[in-house]
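A single protein chain has been omitted from the complex, and every remaining protein chain is retained in its original position.
A and B are the chain letters, set down in written order, and residue numbers restart from 1 in every chain.
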Amino acid sequence: MSKPNPMRMREMVVVREVSRILIPFILLFALYVQFHGDFGPGGGFQAGVIFAAGLVLYGLIHGLDALQRAVPPRLIEVLAAGGVMLYGGVGLVTIALGGQFLEYKVLDPHHGEHWGLLLIEGGVGITVTASMTAIFYAFAGRDTVQNQEKR
Amino acid sequence: MNAHLPALQVVLPLLAAPVCVLLRNRRVVGVWATLIAWASLAIAITMLVHTMEHGTISYALGGWESPLGIELRVDVANAFLATIVTGIASIVLPYGPGSATLAIPQDRQYLFYTAFLLCMTGLLGMSVTGDAFNVFVFVEITSLSSYTLIALGKGRRALTAAFSYLVMGTIGGTFILLAIGLCYQMTGTLNMADMALRLQPVMGTRTVLVAFGFFVVGASIKLALFPLHQWMPNAYTHAPSVVSAFLSATATKVSYFVLVRVVFTIFGAAYVFGTVHFEWLLMPLSIAAMFVGSIAAMYQTHIKRLLAYSSMAQIGYMTLGLSMNSVEGLTGGLVHLFNHGLMKGGLFLVVANITFRLNSSKIQDMAGLARKMPWTTLAFAVGGLSLIGVPGTAGFISKWYLVQAALMKGQIWLALLILMSSLLAVGYVWKVIEVMLLKPPTKRVENTTPAPLRMIWPVWVMIGSTVVFGLWTTWTGTVAEVAAETLMGLR
Partner (left out) sequence: MSAIAGLWVYAVVIVLMMTGLYTVISRDNLVKKIMGLNIFQVSVIMFYVALGKVDGGTAPIFQAAHGEHVDTEVVFSNPLPHVLMLTAIVVGIATTALGLALVVRIQEAYGTVEEAELVRIDQEGGL
């Protein structure tokens, strides 16, 4: 059972430096996919996964602790919940404004569809990012718990 | 506001679930989830009353009219089901912490409520949607959250039980997905009503037959129809009792409803019973389920496993009602769906009380329990009588409908089989009652005290309503009959 030791990964110069260059671009690309969803292929789900991939890469190289310092698990939980609530909240607002659930037209006569989609895709993106990261935390975190028990 | 009820029915628990994560505090979350369940129950009842008086409510999500958009379609049958789901949740949720505390650390308990509310969301979604793909999505929401809930059970066997349910459930869900794909291929629509219309010209093709087959197998896995029930006994045995109570009373029932919808709404009785002769398959399997389930229940040493096998037998009655292809039969099935939800939910809560005090679910450990926990034992006895179908209990009413339906079809042998399998139920119910009532109490029992009142009242609400609905049958009978007629397209 040889597990890649997170300490060791950080000491590899190539891995560290390449990831240092790549991670900002991964996160930026995620945002591009998120907002490009308005005009072409893209959207919250894909963007969320890409964003989470950037976070996970950071975690793989610098260790879970470093990632959790940057994005605490509690924040992830709140974000996962918040994204869903943003999505549903838009639906409730449209009902309150006299439309059907998620009928964006009522938000704004001209740009309602645009704003509505932007908001719910934002909600999707946030939740997907948070869920994917939470899955990573769950598995990676459990491993360290086990190792600590062994030590 | 009334017009938005179908959407709110699903959205309310869906949005309440993340709030649980934000609230975190165990007690606050418990109260919050309970309030949400009660509010959902109010919505469901309002819709039921509305549909009984004014007929179907159709709701176009996002303002996109069907068949292009997703349609939520609530007729009496849907509202009836939503009422059952929310009703059971309303009783089970206040009970919640009682037995759940045993299995998970207190600071993580808000996640139990989150999963519970999501499970409820899925079940309600399956109940109210009129869109075939939506059914798949909600099936999976329900399944994923119920795997989680089952895995929360005490002891490591809950994990393996949840895993095998996950494997079976995913296969079932994927079959449903494939069936929807085949139907979409033939019709180009996902709206159930529209799909039914467009399937008519292509009914003869093999694709439709295959789609029907995948639908039936997928739904049958979810509703634990014999012989696809293997996941159920383990899951119900090792899940926390509250979860067993909720899932046995709702999850299999909603899956049954999906099967009914597939048969009557999408493919139509003429095709299913006229061309394919589905009853030639479903009726023997239902009868087998009734007998195998009851006989297997008699040999169980764990009370939860006993109840799980009994559930399998009771599901047999429901599918038997479906296989008769008559309003009476389907009414019987739907009435039994409601009644069995109450009694099995009630019985699992009784078991939850017993295991809470005894810390064991073995029947032999319950010797002489009647002396120490008289009310709990009485509740079990009443629930058990209802399972048997003694007059004056709810179980009698549903079996009465089924026997009547069999007689109206001139199938006296079928009526006799129903009565015989009911006699088998006496066997397993008496087995438990005998131990509780007549055996001398063991040490373990000597040291117990009755469960706290907080845990007793939900039991009696459930068990009491089996008596109420056993004596006062106008409501269930009328609603179920209207629902059956609506499902069969006679109204």
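To be clear about the criterion, a residue touches a chain if its C-beta (ideal position, glycine included) is under 8 Å from a C-beta of that chain, and two chains touch if they have at least 3 such contacts.
Fair warning: this is a prediction, and the values are worked out from it, not measured in the lab.
Colleague: Just to verify: which one of B:184, B:291, B:400 or B:457 makes contact with the chain not shown?
Modeller: Checking each option in B:184, B:291, B:400 or B:457, the one touching the absent chain turns out to be B:184.
Colleague: For a quick check of understanding: of B:31, B:52, B:111 or B:137, which residue touches the chain that isn't displayed?
Modeller: That would be B:137, which touches the missing chain.
Colleague: Can you work out which residue in B:30, B:67, B:125 or B:173 touches the chain that's missing from view?
Modeller: Reading the full complex, the residue touching the unseen chain is B:173.
Colleague: With respect to the chain omitted from the figure, which of B:38, B:64 or B:163 is a touching residue?
Modeller: B:163
Colleague: What subunit B residues would touch the chain not displayed?
Modeller: The missing chain touches subunit B at positions 133, 136-137, 140, 144, 147-148, 151, 155-157, 159-160, 162-163, 166-167, 170-171, 173-174, 177-178, 181, 184-185, 302, 362.
Colleague: Go through subunit A and note every residue touching the omitted chain.
Modeller: So the residues of subunit A touching the missing chain come out as 40-41, 45, 135, 138-139, 142, 146.
Criterion: only the chains that are shown with their structure count from here on.
Colleague: What is the distance, in whole Å, between the centres of subunit A and subunit B, each centre taken as the mean of its C-alpha atoms?
Modeller: Between these chains, centre-to-centre, one finds 36 Å.
Colleague: For a test of understanding, state which residues of subunit A touch subunit B in their complex under the given definition.
Modeller: 77-78, 80-82, 84-85, 88-89, 91-92, 95, 99-105
Colleague: Hey, which residues of subunit B end up touching subunit A in the complex?
Modeller: For this pair, the touching residues of subunit B are 4, 7-8, 11, 14-15, 17-19, 21-22, 59-63.
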